[in-house]
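This part shows chain A:
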Amino acid sequence: MSEPTLVDQLKQKFGAAITGSNLENVDPWIEVAPESIVAVCKYLRDEPSLAFDYCNSVTAVDYLHTDEKKAAKSEWQPHLEVVYHLFSMQHKHSLVLKAMLTRWKDDEVGELPEIDSVAHVWRTADWHERECYDLFGIHFIGHPNLRRILCPEDWVGHPLRKDYEMPLEYHGIRGR
Partner candidate 1 sequence: MSTVDDPRTIEFDVRTDEMLVNMGPQHPSTHGVLRLVLRTDGEIVSEVTPHLGYLHRCAEKIGENLTPRQFIPYTDRMDYLAGMNMNLGWALAIEKLMKYEPPEKGRHLRVIISEMGRIASHLVGMGAYGLDLGTFSPFLYAFRERERILDLFEEVCGARLTYSYLTVGGATADLPPGWVEKCEAFLTQLEPIIVEYHTLLTTNSIFIKRTAGIGVMSAATAIDYGTSGPVLRGSGVDHDLRRDGEEIYTAMYDGYAFEVIVEKNGHYPKDHQYPAVPKEAILGDCWHRFYVRMLEVMQSIDLVRQAIDRYSTATGNYGEPMKLNQKLPKGEVYLETEAPRGQMGFYIVSNGEAIPWRARARSSSFCNLSVTSELCRDCLIADVPAIVGSLDIVMGEIDR
Partner candidate 2 sequence: MTTSLLANLLTEPPGVAHYMTVGAVMFVCGAMCMATKRNALGVLMGIELVLNGANLNFIAFGSKYLDNGGPQLGLDGSLIALFVIVLAAAEAAVALAIALNFYNNHDSIDVDRADQLQG
Partner candidate 3 sequence: MASAINNLLDWLLTSWLLSGLGLSVSTDSAIGYVVAAFIHIALIINLVAVGALVFIWLERKISGRIQDRLGPTRVGGKFGWLQTLADGLKLITKEDLMPDGADGFLFKIAPYISFAASIAAFIAIPFAGGPYPWIAQHLNTGVFFVIAVLGLEVFGVILAGYSSASKWSLFGAMREAAQVVSYEVPLGMCAVVPVLIAGSMDMVVIGNQQAGFFTNWFIFHDPATFITFWVYFTCALASVNRAPFDLAEAESELVAGFHTEYSGLRWSFFFMAEYGSMLSVSLLASILFLGGWHGPIPIASLLGLTAENGDVAGYVGNLLGLTNVLFKGVVGVSVMIWIRWTLPRLRIDQVMATCLKYCTPIAAVMFLGAVLWQYNLPGRTFFGLLAAPPAMFSVDEGWEAPPAVTTEPAKPAMVEVRVEGLTPQQVAANQERGN
């Protein structure tokens, strides 16, 4: 499998759902529109020539400069990326998928951005998505059990966001 042909193949199949790709990076990635992530993932898993049956990781990256000077120079607008690392046990090849999200849903601070859950495509995504929800505040629609996994259930905020601030105290324990 080579990445350029795969991108073409996916574009043919999903059209506008494949929003872009970066094939120059060390690990090339393909960008998928958040609405069609489940469809693409299902296709990647079920297509025999691809057979991405193993999900290594689902994670996210927060793109935001808290420093205004840096933000002004930055090449990108603040956004969240959900990153899927896939692998095929049969063909022993791997793939990186990305889905771009706004940092807050409809740019309203506090409203979690949404993306469809792939927990029913690969069951391992269940916990990875919970972790993502916990640390980045991404709402995975259709997730069977979207609760915090690493932080306590009554924790406020999502620690891996760049603008996260440690709470002053938690149940009487000093935070900062």
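Basically, a contact is a pair of C-beta atoms (placed from the backbone, for glycine too) under 8 Å apart; a residue touches a chain by one contact, two chains touch by 3 or more; residues count from 1.
Inclusion criterion for the candidates: all candidates are chains of the complex that A comes from, given by their letters.
This one's a predicted model, so the numbers in the text were calculated from it and none came from an experiment.
Given that every candidate in 1, 2 or 3 is part of this complex, which one actually touches chain A?
The single touching candidate among 1, 2 or 3 is 1.
In the complex formed with candidate 1, which residues of chain A make contact?
25-27, 29, 53-57, 59, 61-62, 83, 85, 89, 92, 94, 96, 122-124, 126-127, 135, 148-152, 159-160
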